[in-house]
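Before I ask anything, here is the structure I am working with.
Some chains have been omitted; the remaining ones sit where they do in the full complex.
Every chain is named by a letter (A, B and C) in the order it is written, and numbering of its residues begins at 1.
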Amino acid sequence: MLFHVAIEVRVPPDLDPERLAELRAAERVRSHDLQEAGTIRGIWRVVGRVASVGLWEAPDHETLHEAIASLPLFPYFDVTVTPLARHPNAPAD
Amino acid sequence: MLFHVAIEVRVPPDLDPERLAELRAAERVRSHDLQEAGTIRGIWRVVGRVASVGLWEAPDHETLHEAIASLPLFPYFDVTVTPLARHPNAPAD
Amino acid sequence: MLFHVAIEVRVPPDLDPERLAELRAAERVRSHDLQEAGTIRGIWRVVGRVASVGLWEAPDHETLHEAIASLPLFPYFDVTVTPLARHPNAPAD
């Protein structure tokens, strides 16, 4: 099933730069894993913000929640999940 | 360039059903045209709402505006366009 | 999978009373069907409002959207769907 996942990242500007670099490196690794596993089917940067919108795929809600919460920057996230269905005007493929 | 286009459709419940059916049929045709042209790269139904989120591609803002405004249900739309960029954690493809 | 479905019903006060009575009777029948089918697992009235919150179960998003949109009062609905997962503090049952 497909979900629209909007993530705002609110890292405090005074976070220790080394700690932030570590978190970002770990985030990158975990994000790649989720993309390779097909959980994150697409992810884009919202221009001008430390925010993303993504298309996520998961067999159930527990798996989706665990995937989002497994991202190292999760404690700084504000996440909005919206369930998506096939659009009536999209081709049946 | 890629855009996140969120559309809420607010058709009044007392719209003449025949008129609505015509509009929807025309909307379907125009939507297919935009999908075939690659302007709409993906479009999904927001579950429970007469609303969609879509990934739209356009070479410039005039083309994008004209594409959105060309949809027959446009007079009933409330549209929010958000520019998207490549995400730092997305593979370079 | 479980969803939290909040529905505000905005019937215009000048809707023909006979038409409204018909819609409400049909809504009642369809709602009972969805409850018997296990799609609506629980539904409650928000006190003081023509609104409900419900726990809905569906195998996928298309089925959920169709169930909500099948309710006769759907053209008057403003719906917010939130995916729910098992809570870490809820017993495993």
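Details
Please note the rule applied: a residue touches a chain if its C-beta (ideal position, glycine included) is under 8 Å from a C-beta of that chain, and two chains touch if they have at least 3 such contacts.
From a predicted model like this one, the values you see are computed outputs, not experimental measurements.
Sequence-identical chains make up the whole complex; the displayed set comprises 3, and the total in this structure is 10 copies.
Definition applied: only the chains that are shown with their structure count from here on.
If each chain is reduced to the centroid of its CA atoms, chain B and chain C end up 26 Å from each other. Shared interface positions of chain C, defined as residues touching 2 or more other chains, are 3, 61, 64-65, 81. Touching chain B in their complex are the following residues of chain C: 3, 5, 12, 61, 64-65, 68-69, 75-77, 79-81. Chain B makes touch with chain A in their complex at residues 2, 4, 27-28, 31-32, 35, 42-47, 52-53, 55, 82-91. Residues of chain B that touch chain C in their complex: 11, 13-14, 45, 47-49.
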